[in-house]
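Structure provided below as structure tokens; questions to follow.
For this view, one protein chain was removed and the others were kept in their places.
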Amino acid sequence: MAIIKNKSPVLFFYNNSKKWLMNISKKESLHTHIGVLKHADAIGKEYGSRLMTNKDKYVYLLEPTMYDYIMKIQHGTQIVYPKDLGYIAARAGIQDGQKILEIGTGSGSMTSFVASIVKPRGHVYTFDVDENFMKIAEKNIRRSGVSKYVTQHNLDLKTSKDTPVTDMDVALIDLGDPWIVIPKVRQMLKGSGSIFAICPTMNQLEKLTMALVENEFTDIESTEHIIRTIEARDGKTRHSFQGIGHTTYLCFARKAFFGRKAKATTKAKATTKAKATTKAKATTKAKATTKAKATKKSTKN
Amino acid sequence: MAIIKNKSPVLFFYNNSKKWLMNISKKESLHTHIGVLKHADAIGKEYGSRLMTNKDKYVYLLEPTMYDYIMKIQHGTQIVYPKDLGYIAARAGIQDGQKILEIGTGSGSMTSFVASIVKPRGHVYTFDVDENFMKIAEKNIRRSGVSKYVTQHNLDLKTSKDTPVTDMDVALIDLGDPWIVIPKVRQMLKGSGSIFAICPTMNQLEKLTMALVENEFTDIESTEHIIRTIEARDGKTRHSFQGIGHTTYLCFARKAFFGRKAKATTKAKATTKAKATTKAKATTKAKATTKAKATKKSTKN
Amino acid sequence: MAIIKNKSPVLFFYNNSKKWLMNISKKESLHTHIGVLKHADAIGKEYGSRLMTNKDKYVYLLEPTMYDYIMKIQHGTQIVYPKDLGYIAARAGIQDGQKILEIGTGSGSMTSFVASIVKPRGHVYTFDVDENFMKIAEKNIRRSGVSKYVTQHNLDLKTSKDTPVTDMDVALIDLGDPWIVIPKVRQMLKGSGSIFAICPTMNQLEKLTMALVENEFTDIESTEHIIRTIEARDGKTRHSFQGIGHTTYLCFARKAFFGRKAKATTKAKATTKAKATTKAKATTKAKATTKAKATKKSTKN
Partner (left out) sequence: MAIIKNKSPVLFFYNNSKKWLMNISKKESLHTHIGVLKHADAIGKEYGSRLMTNKDKYVYLLEPTMYDYIMKIQHGTQIVYPKDLGYIAARAGIQDGQKILEIGTGSGSMTSFVASIVKPRGHVYTFDVDENFMKIAEKNIRRSGVSKYVTQHNLDLKTSKDTPVTDMDVALIDLGDPWIVIPKVRQMLKGSGSIFAICPTMNQLEKLTMALVENEFTDIESTEHIIRTIEARDGKTRHSFQGIGHTTYLCFARKAFFGRKAKATTKAKATTKAKATTKAKATTKAKATTKAKATKKSTKN
């Protein structure tokens, strides 16, 4: 039985649009439109209990899940939504032990989600070029409890000649022009490894698909995911009047070898790999070289 | 670099409707409409390579993912589809280390998927009443490589007075009448723990929702998930003419305490828990008692 | 070339959420957030021309279509949306010359739409019990220019023993409990005639379908219609972020004769028809008898 203590994370849940995620701080209060709650009143309660505000509204004290952390990150930034994240995990078969490459850390929501699945034996290597965003992401990743399984790199893979990591199981790309990094991603992926790109527009899907074919990928699939909420009520069940619109399209593929230029590729790969592995380790240990500043998250990766 | 050997699992992939999942057996051949392939020719190749059939068709040798195992299970049985599984994982925040209760093992596809995420420190406890199905599920779970993280129980939780496991993080229900087990599931879930039910009909959503409210659950959400395939091609991008229809609706909720009958419940829970835990352990060790025959999968659970 | 005159109807169109439908009144001005326009400036312009507000925003002077009248009615009342109306017309094959029965006039939006299609040789007979709503509907029907083709009846067909009209081509039902009027509607429809019911909930579809089978209808079809807006822009084409949620489900069927109780029915029908026709005519002419107060719209129906 999990009991809420001082500093415990709690999702104060009124309904799906009114919820607050925070750590209990015994001298603080939560002030909302539906009334005030003292954090202290939550201490000692079992997760799932509820408190009444001074405006007679019940608020539930839920134990935050990765979903709650992701939806919390949503405020103010563009995130990949759970409906899309879930399909990415299921379609690419992401699981414990895998090594994941992410290009475009953004706010860190996809990073956190994926890390929560590949842990404890897997790892996420995430790359971004915007230092401000990297700090936001670092904070978000830390809050969601998976820093240990994430290494942040400040490196532009569009232009870099380095290949900091290799033999990745899955590559996730969240860039405006994902097709540019495909040759690079190919070098970093294992054979038969999966790619998933976040493509908000149809034009991105189109250009990316052409780049994937050109770069010897197979099982290429573009999808979109529509979630519809249903209001199930006694004798009055129907879909919600409120619709949820477009978030993004997704493009999936798996690395193949067409054998067109087999020898050259094999050679190049071998070289790249040797170098890359060395570099990657160096990066991690040195914490931040000029070109590849890794914001290290843990001493154990 | 992963090389295919004798007995390696391989997905022979031609396209999304023509693909074959099997273990390499050096003396066998794969006979299909698109020609014949000798397994022996795959040995020594890197995953991702391709072979040509005697009808000049390329077939890719992919390393099977959990997705491939699930879609393989699909043939002949009703499965929960990746689009729905992914949302279940993302919405309930399923991750490494969690204990999952599953009622209705079916063909074992959801079991395998969830086990691949909660491993290595988590576990799936799955219950079914149909011994034939349990055997099919056991085989499917074994093939997908997660037996170690799954315990199968032959027990009818609709009628049983036992509570073989408790303190579950998430409960997954795939029954025709999920509302019947809600009081039982409640006893087995931790506070704030999540429930997900597979409900193919609107009527199930409706009855289940009423049972969830009655049994003090909160954050109740019914959804459906539509996946649309897009054919991204140079200058001719559009959705696929072929549509994907209804699979199932999903119902999510989290266990709360309304405090209505606080004392009685607390007491009952404590008692139940003590007994249940003892029982569960006994079950696992004894492998199969009369009432709760656990088909044990591993010596390490 | 249609020129705007004083009293001409004009849709002042800024964009799809900012548009105003009104008749030109030469001394008036239109005051909006995007600035002020003098009606007088529109006079003499061709439909399709644009004016600039005093805040430098262009507003187009469009000739209102039935769509614009329907969307105008939307403000403040629940309407049947064009996406649903269109399917009703196309599926039931509504066309010039047909006689339409409508039960539940509401705000008159469906009435107006259907009248615009069946005119000039067809007619809509619409029934409601709420006199206030009937007045609103009357106004809306008049504004959209189809009063001549509509007769409003103040009669409760759920309880009435009268059958004011018969031999209808299509019956449209917009009631909370549509199944109650099915036997009555059957009497009023021609053989093979179509029914369409507006059913916002799944439970209504379910009950109605059972009533339709019971009352010898065939080709029963329940559907829902999702419209998705696409933002087509150079190199950045995608669905709109803003989604459009549920409006209603639709239930369609066609009147058949199962021959179960052929003779009795035929006899009853004959009697009913004779009486009903007489009554209907009487009603129309007398304008308003006690039981069936017809709000007559025109001297020419």
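Think of it as A, B and C in the order they're written, each chain with its own count starting at 1.
Please note the rule applied: a residue touches a chain if its C-beta (ideal position, glycine included) is under 8 Å from a C-beta of that chain, and two chains touch if they have at least 3 such contacts.
Every value quoted in this text rests on a predicted model; they were computed, and no experiment measured them.
Chain C residues in contact with the hidden partner, per the touch definition given at the top, are 1-2, 13, 16, 46-50, 60-63, 65-68, 70, 82-83, 85-93, 95-96, 113, 116-117, 119-121, 167, 190-194, 202-203, 205-206, 208-210, 218-219, 221-235, 237, 249, 251, 254-259. Listed by residue number, the positions of chain B touching the unshown chain are 200-203, 224, 228, 235-247, 249.
To be clear about the criterion, only the chains that are shown with their structure count from here on.
Rotating chain B by 180 degrees superposes its CA atoms on those of chain C, with the angle stated to the nearest 5. Mostly identical positions are employed by chain A and chain B in their mutual contact, as over half of the interface residue numbers are shared between these two copies. When C-beta pairs in contact are tallied for each pair of chains, A-B comes out on top. Spacing of chain B relative to chain C, judged by their CA centroids, is 48 angstrom.
Averaged C-alpha coordinates put the centre of chain A at 22 Å from the centre of chain B. Looking at chain B, one finds that residues 202-203, 206 touch two or more other chains.
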